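Every protein chain but one is kept in place in this view of the complex.
This part shows chain A:
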Amino acid sequence: MAKFLIRRLLSSLILVFLASSLAYLLAATTLSPRSNFEQQQPPLSAEAIERELDHLNLNDRTPLAERYATWLSGVVVGDFGQTITDQSVNEHIARKAGVTLRLIVVGAVIGATLGVAVGAYSAVRQYRAFDRASTVVAFFLLAVPTIVIAVVLQVTAVWINDVTGRQLLEYGGEYTANLDAGFWGTLADRVQHAILPTLTLVLSLFAAFSRYQRNMMLDVLASDFVRTAMAKGLTRRAALFKHALRTAMIPTITYFTFTFGILIANATFTEKVFGWHGMGAWVVDSIVTNDVNAVAAVTCFMAVCVMAASFLSDVLYAWLDPRVRVS
């Protein structure tokens, strides 16, 4: 089993390397940092532009292979280079990664748990009121793009705040600037800011997971081993919980890996809409500003996230399904 996980870890590392390299090469060939400097006011001299570009390893007159080699030699020692404004990319990552991670980890955990719970319960209550209601809600959410959900939530928050006359829900930024309210006050302020963006992610993830889990659960509900468990003397509830749900969750774990990529994409929109300065918002900004190194760095971060999720689901899979462990 350990051997299997180590193998998976190694192949994940290779994939992360490939993804980042491809992103770098793509960004380096399509973005044009030179234009940034050429349009600067006051205009820079031609030598100054060359100097700046060389300094940032962004000069398109240097062969691509050479630029790539320079970038790579930095990356292997953990240095992602400089942004286009000559700041350390690493420092940016350090500041922004936490913001994004907080958003997607909390969103993924709540969304997946809620989705699995609702999906499993609606399978048990197939065609009853709860099942029908959750089906309608899930399909509605699946049909609406995340960005629309985010905006609708924002509008709703404004309305709620107006009606109650208090600033109940925050819909811009990650925290109130210059707040001095001690530890608990700061925490409450952060939670207040986090509710809507997290909810945006939770809703879309919940919709996908509840549908999937419902189908998986329906497959095992009528299976013989659930009947065996009841024949032993377990109540229906105990048999469903201990035997059906555990078995039905195995395929969902694999599904988690697939949805994680979508989750990160959704996080990008969410960060932009709610004014969070995370990795997602940053990648959009760096594409606009022709910031090659930043784009490569964010891609690497996202690849690491996806691989971590995939690795986690491998571990969970092995924990849930002994057939993987034994063979």
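Methods note: a residue touches a chain if its C-beta (ideal position, glycine included) is under 8 Å from a C-beta of that chain, and two chains touch if they have at least 3 such contacts; residues count from 1.
In this text, contacts and distances are computed from a predicted model.
**Q** Unshown chain, UniProt name, "Heme exporter protein D", "Phosphoribosylformylglycinamidine synthase subunit PurQ", "Dipeptide ABC transporter ATP-binding protein" or "Na+/H+ antiporter subunit A"?
**A** Looking only at the record, the undisplayed chain corresponds to "Dipeptide ABC transporter ATP-binding protein".
**Q** Write down which of A:116, A:267 or A:320 is the residue touching the left-out chain.
**A** Of all options in A:116, A:267 or A:320, contact with the hidden chain holds for A:320.
**Q** For the chain left out of this view, which of A:47, A:86 or A:224 touches it?
**A** A:224
**Q** To test your reading of the contact rule: which positions on chain A touch the chain that is missing from view?
**A** Its contact residues with the unshown chain are 223-225, 227-238, 243, 246-247, 250, 320-323, 326.
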